[in-house]
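Okay, structure first, notes after.
Only one protein chain is missing; all other protein chains are in place.
When the chains are written out, they are named A, B, C and D in that same order, and each has its own residue count from 1.
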Amino acid sequence: SSKRSDSNASGGAKGNTNATLNFGAAGAPGTLDPFYASDGETFRVSRQMFQGLTGFKPGTAEVAPALATSWTPSSDGKTWTFKLKTGVKFHDGTPFNADAVCKNFKRMDSQNAAGQQASEYWLTNMGGYNGAKGELYQGCTAKDASTVEIKIARPTSKFPALLGLPAFSMQSPTALDKYKANDIKAQGEGFVYPAYANAHPVGTGPMKFQAYDKTNKTVTLVRNDDYAGDEKPTIAKLVFQIIPDETARKQALSAGTIDGYDLPNPVDWPALKKDDNLEIRPAFNILYLGLNSKVDPNLKDLKVRQALYYAINRDQLVKSLLPSGASVATQFMPKTVAGYNDSLQPYKYDPAKAKQLLSEAGKSGMSITLWYPTEVSRPYMPAPDKIFNAIKANWEAVGIKVTPKPLPWAGGYVTQTQNGKASAYLMGWTGDYDTPDNFLGSFFSDPKGQMTVGAYPWGATFVKDLSDADSIVDESARAAKYETINKQVMEQYLPGLPISSSPPAIVFSKKVSGVTPSPLTDEHLWTAKVDK
Amino acid sequence: MLRYILRRLLQAVLVLFVLSLLLFAWLRSLPGGPVDAMLGERATPENRAAMRKTLGLDDPIPVQYLRFVDNAIHGNFGTSTGVQSGTDAFSLFWQRLPATVELSVFAIIIALATAIPLGYFAAKRHGGLLDTGSVVLSLIGVAVPVFFLGFVLKYFFSIEWHLLPPTGRQSPDLNATRVTNFYVLDGLLTREFDASWDAIKHLILPAIALATIPFAIIFRITRASVLDVLNEDYVRTAEAKGLSRRVIRGRHVLRNAMLPVVTTIGLQVGGLLTGAVLTETVFAFPGLGDALATAFTTRDYPVLQVLILMAALGYVIVNLLVDLAYAVIDPRVRTR
Amino acid sequence: MLLDAQDVKVHFPIKRGVVFDRTVGYVYAVDGMSLQINRGETYGLVGESGCGKSTFGRALLRLEEPTAGAVTFDGTDLSSLKGETLRKQRRNMQMVFQDPLSSLDPRQTVEALLLEGMRAHGLTKDKAAAHARLRELLAAVGLPEAALKKYPHEFSGGQRQRIGIARALSVDPQLIVADEPVSALDVSVQAQVINLLEDVQEQFGLTYLVIAHDLAVVRHISDRVGVMYLGALVEEADADDLYAIPLHPYTRALMSAVPIPDPQVEDRRERIILAGDLPSPAAPPSGCRFHTRCPWRQDTRCDTDRPELREVRIEGVPASHRVACHFAEQIASGELQPHSVAPTAVDPDADQPRPDVIEDGAPGADPYPDARPPGV
Amino acid sequence: MTAAAYEPEVGGDSLLSVRDLVVEFGGKGRPTFRAVDGVSFDVKPGQTIGLVGESGCGKSVTSLAIMGLLPARGNKVAGSATFDGTDLLTLDQRELSDRRGRDIAMIFQDPLSSLNPVVPIGVQVAEVMQRHQGLKKAQAMQESRILLDRVGIPDPARRLKEYPHQLSGGMRQRALIAMALACKPRLLIADEPTTALDVTIQAQILEVLRELVVDSGTSLIMITHDLGVVAGLCDEVNVMYAGRIVESASRHEIFAHPEHPYTHGLLGSIPRLDGSREGALHAIPGSVADNIPWTAGCAFAPRCTQATEICRDQSPVLEQDPTGTPGHTLRCHHPILPGTDPQS
Partner (left out) sequence: MQRKKDRIDALAQQAAGVSADVPDAGKVADTGGVSLIASAWRRLRRNPVFLIGLTVTVLFVLIAIFAPLLAPHNGHTGYLLSQVTPDDPVPGGQDGFPLGADGQTGRDLLSRLILGSRQTLIVGVCATLAGLAGGIVLGTLAGAFGGWVDTVVMRLVDVMLSLPSLLLAISVATLFGRPSQWTLIVAISVVQVPIFARLLRGSMLAQRASDHVLAARALGVKRGPITFRHMLPNSLGPVLVQATLVLATSIIDAAALSFLGLGNPDDSSPEWGQMLGKAQDYFDVAPRLAFWPAACIVVVAFGFTLMGESLREALDPKSRR
């Protein structure tokens, strides 16, 4: 007979260290090697098995020590010295030390052609490979067993926060070599991953990989008894059960076959709050309405853009279509980000003013094509079509003709909006880490990008301001600069219309407690206390 | 007979070839694609373009097709980009196949076990209460959308009454040994009977949901064909011979009445895969239907291609088998 | 002479193959039929089911493409006609079918059915004339005018056959090929139709080719009778001559097999019971086609030489009486005596091209393949 | 192969005696329709009687009613059919099925559709014996081979394993006969056994029936629309029209002195192979189908040249023909007496 894992060995009112946590995941992990991953479902699994040099304070987006206990930048902000935690071992027994760190960086930096495409996080954050022009990463030196020096090309606000990203987790050099972790190939339209990424991930994290049952769509992790971190795992086993359908996840939770799942549908929140442990995360995202004046010349006029903004009843939208805790956005970043400008007031819903602005601009009764995605649900936009409908109704109320343009998310929506092909479109962003550049930079640093700021007279200045601000080493000076930029963006530029920030939630059954919700979806599931 | 099989197989190959061509051209001409699905909103246009280049997606479609055929000839059908990234599309198919087969077989068993007796007795008591009742039931069965039924079933059996699991193929905390990946069978092979039982429990609800339409159709065909056969002269002959009721029912009525039913079962198999897309989505049942649905939303071309081609092939093969089965029961076809 | 058929053959290919169909053999449905029909005459053709009567009838009208042979109608070689000329020619030769219901389009009123042919040949110049013509036709076949607005299924079998005859008459043909015109009808109605056929022949000066398997019926209405066996004539004679002195063994057997509604005759009759069935036209016996069932078969020639239709020199037999038998004289004179024949088993439709049952869905399959689940 | 003229041997008391048989169809929403209306006749052991009449006159329904084979619903049967002392119409299905195939057997018109297409011939013959004589399968198959041989099927050992579609029409009908005779029934009902066959094959089958009846002394009810068949085979002939027997007499009598206008007309309308070809046939006007159902009066009246007022109002009864031989019964107000010309 099969061995049902013994989940009732020790009673105890709170917590059960032999317990299994069954977690409903919305998708299968793409790969087990986080370096080649770029999606949340994969990272959720990685985060339980791996640690980076830096990490995040539970429940926040703030950088916190992880495998490095401390770090100091040089005065020019280009050389960083990390002190490493000692006595740490990878799951396979390989010791973690400065040598291992540098081997990891070397591995990440020296990707073959396919790997350079597959490791998207490195590409976007580090800007290149093998010392290519513009690459941020410049080298790693092991000063001694527990000291590492990393050089970067220019000072930037995101360093070293980005080292906390799961993609840059520390992996066992032995295992990387043994299972040929870098032997990635492009074949057909996809990548063929090496054995390492398929079945042998080895990190230093609290949970160890046990199995990925592809026929049953479950990933099983077990406790790493040698875990060196502070939060010791409180569960023996963590099983990710992949249930793509949202309603199915909810029903599985109700039926008790899973203990928790991510991204509950906001309409279910009230019920989940009542019957289960609904953990609401701090909002760390932004929903905006992108505008592109190159595609739609009407939008060149600031008055038109403002009119569009005033015409949207965002209070109503937030109240009726977004989860509780969602808020109307005043700028292109959520509150918690350094550089957020508290003094900015939201554009109030004012249809009269919108009409007036439109007539001033001579664009009363203008028409606009509004794009929105289908086949997708995102934390910042749980139901795009409903948001679209609300905005459409608002705009029509001020005499704007709205042509809907729905497009499947992966069926061209992303490419076309990101390539600056859409006049007005719904889009959003969830932060990777707590830097203003992660928001503003992502939207505007490319003058020819999605909102094509380069097409405006102020575009060039704006782009330059952004990159200057990012290079300021001093945190408070940097924050101040960003506050100014935010104010400019909202009052003078208004290249797009930030709509709202919504707090996503994660839900556990009443039996489970002890998991702190994280704005970065960096939940430490291993700290769950399962009361079975 | 052999010639007939050969002929059908050759036709199937032709059909598959044309299908693969159409499929390939069509998929590539869609907007968006796997790169969008993989990179999401994060990547810059440059990143996207570079990735398309690396993956060869920017080549002209005929070039891509030739490459695909070349690879396919070498047994390489590409790797998944979305359903289970990096997995060979064909092994993905093999991984998911057992689940769907298991589900379909269960559904067909449920459908047959209920539809045939019910159809027979409805025809026997033509116009009676049982007849009218079951006809209405079958018509309603056809009219209820499968996914809605799935929800309702789950709502009662899993959430309200906690009788059966709402999702998945096997309880995750069960450490079952895998042999064939047919879980019920595996449990029997390894004598882990609780694993079999657990798998069966996971199968019941989706199988019921999946079985409704085949049930309704098989029921209707059985009823109609039993009605026909009952009117046949040879049944009257059998009665005139004074044969016992059992012999008349088995040898003379049912054996003949089953002929159209067998054909229908073949046609139903195509429908089952269709139903599986919905059922497996509703029940998070990790089979081919689920993979298909995911492959569509993630624009996973290689997987889509393999799954659709395999579905077509499977359909052809199953219907060939059905024809052969038909030939076994119907001597008029066999002795050609 | 109105119609002259010379050595007409209709062979249906039997096709089979893995990818592409190859012809693996032929059904020799009609295999060398020659006959002449004179203007105003009724020619009767009898034979067992499957011997090729209908196929020959259709081949005469070019409704079936003859494999070989020539058909001359009123001096025109039909096989040379094509397309529009052939279509135009059709008004001269019409057909009456066995199954009166299935040969009438169930969705057309009698009026539409009758007008169709006239329209196709431009005979309906003006409405009044067309209507007069319709009335004339109906009167000729004994149907009231009220029938015009009705549909075929509203009539009885005999009435339908009248409609079929009226339709054939509608284009004013010279020749009518009647393929089993009465065999689907009840005995009492059969006589009505036979009488009708004779009436209209007189009235319109028609020439008939009447095909039937009932020898008595054929003999009754025909001037000359041809007996067909397995794709070819075995005997041809004036109707009375044939009954008086049947020469071919098959004809003799056929005649002795026809039951006569008179107990006294029946009790006295000598019966020749033929052994076995008609052989398959896909594998016709060599030599004389009848030798497998012939009680007078001789070892010398019957199995190898195919007898020609020939005149015989027997007393009391006129020259118009022709027979295809090597030993007709000896049989007639009693020189040869019948012997018993062991029946050879004949498989029905062996090797016949049948509608490929499993190719397009097994037989008995739901005719409505909505087996596609609704609601997917 | 020639056969001597056939002289039936007629036994004593009736084996089957049908009295006032009435069969009505209809029910919910449909008007009731009387398909058989007071049919009475007797069959003596060893006797062959004929039931002739046109399509739809109720011949088959009569025989099916006797066999208890009418559809389970939608019909009403009245009267009696006494076989060997028991009224068959009162038996339940189980009792009937014990007798069917053993005491009374039946052959149907269409030999192909009367055989189960998916069961080998041998099994279909053998199953009767398994059911009624308790034979084991192998034994029953052995018997069937002998039976097939007896009805003149060549190579019976091979045919045993073949399916109906592999047999020709004549052989199928022979197989059906073999099936019917398997348990040596005392009464055989043959419902148009040769209608679907060619004349030469018909002659073969009739020959087989003749021999069998003589050899085993079985009584035979021969149902046909072909007066010629009746003339050569039957002792007694019953002519049916629209659900009733209109005339009944011995075979010589009925052909020599047909008195009912219908019988008369029927004989006149058939072209005879041995008759003269001159002149038109004496067609009976109209058709049976035109004239069902009728309400009161003689059913044949609408088509009858002799009909008068009384024929339309009053239904005649079946009674002894005053001028005919004993046993010649007639249901007519204005019979055509010998020597008169009906056409006048």
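The rule is short, and it goes like this: a residue touches a chain if its C-beta (ideal position, glycine included) is under 8 Å from a C-beta of that chain, and two chains touch if they have at least 3 such contacts.
Computed from a prediction, not measured in an experiment: that's the story for all the values here.
Of the options B:18, B:63, B:163 or B:321, the residue whose C-beta touches the omitted chain is B:18.
Checked against the full complex, the one of A:140, A:390, A:440 or A:494 touching the unshown chain is A:390.
Here the missing chain is touched by one residue of C:14, C:70, C:120 or C:283, and it is C:120.
Remark: the omitted chain is touched by one listed residue; of B:111, B:184 or B:311 this is B:311.
What subunit B contributes to its contact with the hidden chain is residues 11, 14-15, 18-19, 22, 26, 30-32, 139-140, 142-148, 151, 155, 228, 231, 270-271, 273-275, 277-278, 281, 292-293, 296-297, 308, 311-312, 315-316. Interface with the hidden chain, as seen from subunit C, comprises residues 58, 61, 63, 87-91, 93-95, 97-110, 116-117, 120-121, 142-144, 146-147, 149-151, 153-159, 162, 164, 167, 170-171, 184, 186, 192, 360, 367-370, 372-376. In the full complex, subunit A contacts the hidden chain through residues 246-247, 250-251, 254, 265-271, 316, 319-326, 372, 374-375, 383, 385-386, 389-390, 393, 404-408, 411-412.
Throughout what follows, only the chains that are shown with their structure count from here on.
Every chain gets a centre from its CA atoms, and the centre nearest the mean of all protein CA atoms is that of B. Annotation: 86 Å between the Cα-based centres of subunit A and subunit C.
Inter-chain spacing, taken between the CA centroids of subunit B and subunit C, is 52 Å.
Our note on geometry: subunit A versus subunit B, Cα centroid distance of 38 Å, whole angstroms.
Multi-chain contact residues of subunit D, defined as those touching 2 or more other chains: 165-166.
Looking at subunit C, one finds that none of its residues touch two or more other chains.
Within the complex formed with subunit C, the subunit D residues making contact are 1-3, 5-6, 54-55, 152, 154-155, 158-159, 165-171, 198-204, 206-207, 225-232, 251-252, 255, 265-274, 277, 280-285, 287-290.
Considering their complex, residues 1-5, 7, 20, 22, 27-28, 30-31, 38-39, 113-114, 116-117, 120, 123-124, 186-193, 197-198, 213-218, 220, 237, 239, 241-245, 247-249, 251-252, 254-257, 375, 407-416, 418-419, 427-429, 442, 446, 449 of subunit A touch subunit B.
By the touch criterion given at the top, residues 64, 67, 69, 73, 96-102, 105-106, 108, 110, 113-120, 123, 127-128, 131-132, 163, 165-166, 176, 179 of subunit D touch subunit B in their complex.
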